[in-house]
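I am attaching a structure below and will ask some questions about it afterwards.
Missing here is one protein chain; the remaining ones are kept as they sit in the complex.
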Amino acid sequence: MQIPYIVEERPDTGLNNSKLGIWVFLASEIMLFGGLFSAYVFLRMAAPVGDFAYWGSKLSIPMATFNTIVLISSSVTVIMSWASLKMKDFEKYKMYMGLTLLCAFLFLVVKYFEYTGKFHHGIYPSSSTFMGIYFTLTGLHMLHIIGGMIVMGYFWLPFGNKMWQSDPERFTNRIEVAGLYWHFVDLVWIFLFPILYLL
Amino acid sequence: MSDHDNGHIQEHIKVYLTVFGALGALTLLTVAASYMDVSTTEAIFLALTIATVKASLVAGYFMHLITEKHTIIWILCLTFVFFLFCMFIPMITTIDHASLS
Amino acid sequence: MSNDSHHEENFLQKYIFSVDHKVIGLQYGITSLLFLFFGFCLMMVMRWQLAYPETSVPIVGWLLGESDILMPEIYNMLGAMHGTIMIFLGVVPLAVGAFGNYIVPLQIGAPDMAFPKLNAASYWSYFIGGVIMLASFFMPEGAARSGWTSYPPLSIFETGQTTWLIGMVFLITSSLLGSMNIIVTIVQLRAPGLSWFRLPFFVWAQFVTAFLLVLAFPPLEAAAVLQLMDRVAHTSFFLPSGLVYSGATVDVYGSGSPLLWQHLFWFLAHPEVYVLILPAMGIVGDVIANNTRKPLWGYKSLVYASVFLGFMSFIVWAHHMFLTGMGQAMSAFFQTTTMIISIPSVVILTAFFISLWGASIRFTTPMLFALAFLPMFGIGGLTGLPLGVGASDIHLHDTYYVIGHFHYVVAPGTIFALFAGIYYWFPKITGRKMSEALGKLHFWPSLIFMNGVFMPMFIQGLAGVSRRLYDGGQLYAHAQDVLQWNEFMSISAFCLAAAQIPFIINVFVSMFNGEKVDRNPWGATTVEWSAPSPPVPHANFEGDVEVYRGPYEYSVPGADKDFSPQTEK
Partner (left out) sequence: MIDILHKLGLPINMSVQGAAIDEINAIVHWLMLVLFVGWGLFFIVSLVKFRASKNAKADYTGVKSHLSSLLEAVVAVIEIVILFGFGFPIWAARVTDVPTPDESIHLRVVAQQFAWNVHYPGPDGKFGDTRADLVDEQENPVGLDRSSDNASDDFYTVNQLHVPVDKKIRIDLTSLDVIHSFTLTELRVKQDAIPGMVIPVHFTATMTSDEFLKTTIGSKREGKSLEIACAQLCGLGHYRMRGFFTVHDDGGYQSWLDEQAEYLEEESGEDDWGDDEDW
């Protein structure tokens, strides 16, 4: 027997399974980053006054601003790729999804230079509590980026073509779900940016 | 999801691009604000307000939360409440400690 | 998510890497029962030491290193692992992984879980976590030994903790995947006609439990990552400045806080205890309704109470931290929430009691376990009250009173309920009933010896004997008056172990030779009993399921049978 409501919506909830699933998953992600944000606030309060601001000033605002813009752009391109599928334009989808992946990659490259820059100056997670939480938060965020890239890359490669031909509804659905996840990763960064770099 | 015809989507796309513009502007704004000479509390307040606005834009328009189904809204409200507990109760508890240092 | 039931499956696909919720449920069940058994074995070694300190341990002594005496560091190791295994590898996977997986889709008339592959991933993640935890015993650093609570700074300094943390990350991931799946399944896959207030109480309990897991576990995952960083990358999230450890100042940046861990840990671990109890209550509710032959009394109040319980469980966590220097305002807050949360438990228990009034009670083995659950949980829950009042907790905190409190809720409480569930649903899984005679031989000694193990703990706790003492308090003056109980408790524990033998025999014998029964041997009303026993692979039911009535329509006036199944018009 087939599992119902994989693609079509259940009438009384108005949802399909994966839509609900991804949101429940994101809820748990909110709590994951919530725990870390809570730790950040707690540690900031426990640290000597000015300690966080002092170490925070060692980070590069221009690099982070650039990265913020990059991530926001990738959020737009991913939703454009979904919209293209909605309009049955697979070529456009390919292009926008490719752009999204490119943005994600760009983000990682910038992050790589940021990290190695820190290491060259002898700054490691153990250098201070701020640096510890900085590396932990951004590291975990980066893992999320990489995870997203793997999923989206999978749908971008030839595999996507096949699924689009056999079951376009479901494929669009998958992209929507992947997009929701990607927006969330963007959303986390929107908070990471000010609390780590600007404050 | 057949209620979205092409015209609909076109309109959506316009919204997405507007939001994109707003997000970019707000990013620059928050960076600019961080160079402003204000007290720490004000800086925190300002930065977090801008971040919240940005996050709401992403969640509301990119993630379609403003038109999302009740079930999902409820789950997120619940999560948000617990998120607040997780954020603030430990914080308040530290302030309330009987400890001397 | 191809779900083609027609093509032939080989052995591996069918029994090992299956995506069928029933197979996964059984995998969960078998693994977690083995872990429960293992956790109990660890505890028996410890109980030997508590009764006869520093004498050679019989049977397994040779495993303990050079001498066959249990050394303090091994005692701490076994203690930490007993707690971890019992909770994260035993009860949660059994209650949520096994029962949740196997029974929930059946009770809501679904062909499978919403995401079968995710379901398998959840089991395998649990499996890997379990293997890591087990492997830690054989690693040079040994297993974790800072208690299941892993309070830093101790957990940062002690060995073995890194493996524990990595294992926990897998276990947490497993629980997250599993409970997301349960939520989506319950919301989306309910059979036509099965509205929210027609769900069996068990499904409600699983639903609330799944939310607790999804929303409370991630902060612990965050904390585990932070602790991992402290251990591996030498950060100091949980280490304050100015530490001196074994004679030398600790070379870290400092300025962290040990209390941060406690907050994040208990943010999970308090909801976690309700994760342990809610599915148990769900099972008890179903079994009681079935064996009293009448509807559960106050079904709606049960539902509301468990939802409220779930919600409140997120804001009581710091009652484990009263003695960390908490001030007046926050202690008042947490005392109040703790008292508030005891009310829904009282409501649930009360509803169960009242359900007995006017019933026609059949004392089957599952019913005996379910009935014993009530007073046992009652004792455990009631002894939570003096712990929840900050002032009395000052005397009782971290004594054996706490150990007694929570064992009453988890061992004769949850474990009994899980036994009830196993006896109750065994016919659904195998098509055969378990032996009633052996079942009773399992029940009565278990009941007696459970109390023998845990009742004296209250006495020791009132006397002020601390928990986690390697010698059970021999050295302390204030423990002298109550020391004699140690041997009594240990002997009870060994007898309790012996009392499990009929159960193990029963499982294996009944699996092959038990009395064959039809699909509804208990005369039950809920949807799972309208499926064949065992249910159809990858489909569960032979045809479409439709639900026409509430979950516990027993002894309906005017009906020809004393039960009216939900699927019958």
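For clarity, chains are labelled A, B and C in written order, and residue numbers in each chain start from 1.
One rule holds in what follows: a contact is a pair of C-beta atoms (placed from the backbone, for glycine too) under 8 Å apart; a residue touches a chain by one contact, two chains touch by 3 or more.
Keep in mind the model is a prediction, meaning the values are calculated, not measured.
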Residue of C:56, C:195, C:336 or C:513 in touch with the missing chain, whole complex considered: C:336
Residue among C:94, C:191, C:259 or C:281 that touches the chain left out of view: C:259
Residue among C:69, C:307 or C:361 touching the omitted chain: C:361
Touch residues of chain C, complete complex, unshown partner: 71-73, 75-76, 145-147, 151, 153-154, 157-158, 239-247, 249, 257-259, 292-295, 297-298, 323-328, 331-332, 335-336, 339, 342-343, 346-347, 349-351, 353-363, 371, 374-375, 378-379, 382-383, 385-386, 389-392, 394-399, 458-464, 466-471, 473, 475-478, 480-483, 554-557, 562
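To be clear about the criterion, only the chains that are shown with their structure count from here on.
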Contact graph of the chains (line, ring, star, complete, other): complete
Whole-Å gap between the CA centroids of chain B and chain C: 37
Computed distance of Cα centres, chain B from chain A, in Å: 15
Where chain C touches two or more other chains, by residue: 187, 215-216, 219, 257, 260, 263-264, 267
In chain B, residues with contacts to at least two other chains: 71, 78-79, 82, 86, 90, 94
Interfacial residue positions of chain C with respect to chain B in the complex: 187, 211, 215-216, 219, 257, 259-260, 263-264, 267, 314-315, 318, 321, 324-330
Chain A-touching residues of chain B, taken from the complex the two chains share: 1, 4, 6, 9, 12-13, 16-17, 19-20, 23-24, 27-28, 30-31, 33-34, 40, 43-44, 47-48, 50-51, 54-55, 58-59, 62-63, 69, 71-72, 75-76, 78-80, 82-83, 86-87, 90-91, 94-95
Residue ranges of chain C touching chain A (in the complex, touch as defined): 1, 3, 5, 110-112, 114-116, 176, 180-181, 183-184, 187-189, 214-223, 225-226, 229, 233-237, 240, 252-257, 260, 263-264, 267, 538-541
